[in-house]
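Note that this complex is displayed minus one protein chain, with the remaining chains in position.
Should a chain be cited, it is by its letter among A, B and C, assigned in written order, with residues numbered from 1 in that chain.
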Amino acid sequence: MAMTMSGEYQLAATPEAVWAKLNDPAVLKACIPGCDSLEVVGENEFLAVATNKIGPVKATFKGRVKLTDLDPPHGYKISGQGEGGVAGFAKGGASVKLAPKDGGTVLSYEVEAQIGGKLAQLGQRLVNGAAKKLADDFFVRFAAAVVAPAG
Amino acid sequence: MHATGIGASVRRKEDQRFITGQGHYTDDINRPGQTHAYFLRSPHAHAKIKNIDSQEAASAPGVVAVLTGPQLATDKIGNLICGWMIHSKDGTPMKMAPHPALAVGKACHVGDAVAVIIAETLAQAKDASEKIKIDYEVLTAVVDPAKAQAKGAPQIHEIAADNTIYQWHLGDPKAAEAAFASAHHVTKIDLINNRLVPNALEPRAALAEYDSGTDQLTLWNTSQNPHVARLVIAAFVGMAPEHKLRVIAPDVGGGFGSKIFIYPEEVVCLWAARKVNRPVKWTSDRSEAFLTDAHGRDHVTHAEMAFSAEGRILGLRAKTVANLGAYMSTFSSSVPTYLYATLLSGQYDIPQIYCEVDAVYTNTVPVDAYRGAGRPEATFVVERLVEVGARELGLDPADLRKRNFIKSFPHQTPVIMAYDVGDYGATLKKAMDVADVKGFGKRRRESARHGKLRGLGYSAYIEACGIAPSQAVGSLGAGVGLWESAEVRVNPTGSVEVLTGSHAHGQGHETTFAQLVSERLGIPMDNISIVHGDTDKVQFGMGTYGSRSGAVGMSAIVKALDKVEAKAKKVAAYMLEAAEADIVFQDGKFTVAGTDKSAAFADVALNAYVAHKFTGAELEPGLKEGAFYDPTNFTFPAGCHICEVEVDPETGNTEVVAWTAVDDFGVLINPMIVEGQVHGGIAQGVGQALLEGAVYDANGQLLTGSFMDYCMPRAENFPTFRVETTETKCPSNPLGIKGCGEAGSIAAPVAVINAITDAIGSEDVIMPATPSSVWQTLQRIGGRKAA
Amino acid sequence: MPAVAMTVNGKSVTGDVDARTLLVQFLRENLRLTGTHVGCDTSQCGACVVHIDGKAVKSCTVLALQAAGAQVATIEGLAPNGAPLHPMQAAFRENHGLQCGYCTPGMIMSAIDIVNRLGHDLEDKTIREELEGNICRCTGYHNIVKAIAAGAKAMQGQPAGQQAAE
Partner (left out) sequence: MYAFTFHRPTSVRQAANLLGKHEDAKLLAGGHTLLPTMKMRLAAPAHLVDLSQIEGLSGIELKGRSISIGALTKHVEVANSDVVKRNLPALAELASLIGDPAVRHRGTLGGSVANNDPTADYPAALLALGATVVTNKRKIAADDYFKGMFETALEPDEIIVKVTFPIAKKAGYVKFRNPASRYAMVGVFVAKRSSEIRVAVTGAGGNGVFRVPAFEEALKKRFSPKSLEGLTIPAEGLNSDIHGSAEYRAHLVGVIAKRAVAAAVETPEVAVSDAPENGA
């Protein structure tokens, strides 16, 4: 099943500062919900393992995360696809845009996510809400990370 | 008629074992040393399989073998086939893509089997399956039949450009054009016949065993036609010669068409059983069934009906795109063609009909015959056109129907079929009486007082059953003849075994067939056994589908009984020392005409076997006769169903509040069983109209993959049905019977939709008419219909 | 493997089972009581209904270990070894309340449970509502509803011990 989500956050930092965080693997790891590990495997490419719980369902997804269409400090596309074993697979991408506003930065995103396999077949009741929540979680945490002191 | 003869509602013989838990379904059977198969299936709708690494899985605990598609070819196991050849308008044959039992190089739908794990226990097989690493390259999928032929759509099979399997047509386009040009009014509709998942309650299963000493393979499976399964698996898949393969379909828990076909899993179980030299068992679970049982329907249609100023139908045109899914299932090609377009005349005298059908591949589960197969789709088109036409012309829908009914028989339609007999006016009239159509206005006002919108919908359907004359279906492309066989074995003590090539999976053959024999031979039902479903016992048979077991299967029994009687008369003539011509057989006794000399049936049977009264030179000992019966025509059951609904305009919820069915099935052998068949058919038809529908997302993921999202009809979805019959005897078989198994599912969907559209005053209603979709329509038309 | 002991159709049974064994698997595979069927994997179809301590439950959604010490009744226990049919079984036959027979054991066990809870005088509407956990694909439910109404009445004169063979 395919889902689209979007949102907007006002961040109290310059676009340059936000951009730096958006490209910091440690920040990404902290923001990807359930991320167990994020390993740099190439330029703007990571290997990630994330465990997500949706009610009774618990699935660990392993896969690649890539940053493309890099346009510092205006935005990029972060996309990933993961294999969740029996649960199926998930893939998706978020176009992230940064724009200066009121001395800070407006971060807006549009997420497209796709679920396949058993979760898509059996998880109607669970998946829509969960995907939205995961996307929200990511950007809520990111917003927090942006204003947090470095290190 | 006697207490257990033709026309009596005899209670079913088979029930004893089912109500006590003693049935023997495939999954109930176990063989010594049995292993379990688990299929690893593609989670992608369309993907290249670049590599399969099964090493770790092969050495996992309990694993006996891990097998993949390329090994099938190495072992010379052939592809599954579609057995009905359809040619396109331009004369080219249909584009049948290879369908290996395990995917080779490419997966074409979610659920396509990619590997099989054979292990000591099912849990071990599943555990091991998670250790298989498959490198997929995901390809773009196409799931919407209307988009499959579009430029730029991904091509699923090399053989089929534009994913087009065939572009077929029937009728005379020019004559139809002329009819439309002369029309006073043309009614046009666009509709979708929604994809359904058959969901027989018993999931499919297969158990295969190999005897290396005799090189014999045995397959127990959930099949509606074990002989055809054996034929295809022997002759096309090349698994084993026919005489070295035994197929047994034991008790089967419902089929509705989905168990006619030959599926990958049974082929793989046979292959694996020989490879590992141990029995291999596979039982589908429900989620797997959703992804592997052939689905039904899935048509996108534009249709038009031309009317004269007097409300006479002048012509019908339809253009349909039929989604056959990722591969061509066993009989898939015939469903949207010869089982569909040939019924577009409905019950009406329509001078011109022209129909075009494009069949396409998509990245979805294969589609094949499901209860009604083609005929529900045809009925939906015809009865929507008539209903909408009547409303547009301002005519009473029942009157418009009456005006156009075929009234003299035989009647040749413009679309092949020659209707033999019927009285459509009689079924409509009786249905209107039983449904109290006259009182509908009052009921509608009563509903309105409770804030509900009440509607009434008709469905005057016809079907072609008892398929069919072999020569006819052969000329239309069928790869098999559609006769049936029977053998009547009279034992020396006078008890009888009837071996039939038809197969029962809920229809009660053990009872109805015995009723026929009981009446004919004058022996009690308890002395008769009906044997079916085992290729080692029954010589050959074409199985059960298309409501053919009565009209064709029982006619074969009649033919064999004729031979038994003739032979028994000869024996009786010797016993009674009379001329054969003087022997009369009645009420289970052979009597010398005009005398009181007689011999009971059992005595004659004994004498046939002891052979003391005659010499073998003149008459062979024994009393056992076989027959093959090939019908001379289809049968044409027809009837009228009337549905009343109440729509809750606040929620969009539709409740079926009354149902009347009046059907003409010809002669009824067991009215109780016939009624039961009608009930079940109505439920499936109402299911299609209100509740059921397979939904794929754009990437080919099946979103209705369990009973959590695919809504099965439940008891509370129905009122008490009113089921009646009329009778015109079928002239083309010795019993005068027509077939009843599919009527309800053919008649019901359009009756429901005609009722809802009547209730809300808009034709814009899709199937399934879920509360949310009806509510949306109500929003579009601005609330409720003016009273 | 853990051992499990329970009473099934009045007989004490024991078995060693993998903890993940479902009650329905234990009944079908260990005890060879194959009258209890599996028709879905989401606890909806009701083909697997048995009674635990006198109450209808879906045996596909109970671990065998959870039934330890319980009284389990299956379709096979209603008329064991050629005993006369339970009135509900007889009513299903008399009213043609079954076709392929696959949902039937679960239907009958649910039907007896309905009578045990709601008594012998059941309206059609009540029966239809109470059957929401039992799916039949063959009959359209019409004759099942009739059978249960008739079976409920027939159970009235029945000795208490035979209400279900717990």
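Quick notes
Assume a contact is a pair of C-beta atoms (placed from the backbone, for glycine too) under 8 Å apart; a residue touches a chain by one contact, two chains touch by 3 or more.
Model, not experiment: these values are computed from the prediction.
Considering the whole complex, the hidden chain is in touch with A, B, C.
For the options B:G7, B:P492, B:P731 or B:P771, the residue in contact with the chain missing from this view is B:P771.
Touching the chain that is not shown, out of B:M712, B:V752 or B:M767: B:M712 (per the contact rule at the top).
Where chain B meets the missing chain, the touching residues are 123, 126-127, 287, 650-652, 691, 695, 703-704, 707-712, 770-772, 775-776. Looking at chain A, the residues touching the absent chain are 53-59, 86-87, 118-119, 122-125, 128-130, 132-133. Take chain C: the residues that touch the chain left off the picture are 2, 18-20, 22, 41-44, 46, 49, 52, 55-58, 60-63, 65-66, 68, 110, 113-114, 117, 130, 132-134.
Everything that follows uses one rule, which is that only the chains that are shown with their structure count from here on.
Using the mean of the Cα atoms as each chain's centre, the chain most removed from chain B is A.
In whole angstrom, the spacing between the mean C-alpha positions of chain B and chain C is 30. Chain B has its Cα centroid 49 Å from the Cα centroid of chain A.
Chain A has residues 122 in contact with two or more other chains.
Each of residues 287, 706, 708 in chain B touches at least two other chains. Those residues of chain B whose C-beta lies close enough to touch chain C in the complex are 11-12, 14-25, 27-28, 123, 199-203, 251-254, 256, 285-287, 505-508, 672-673, 675-684, 706-708, 712-716, 718, 720-721, 744.
Those residues of chain A that touch chain B in the shared complex are 1-2, 85-86, 88-89, 114-118, 120-122, 124-125. Interface residues of chain B, counted against chain A in their complex, comprise 43-45, 110, 130, 287, 290-291, 697-699, 701-706, 708-709.
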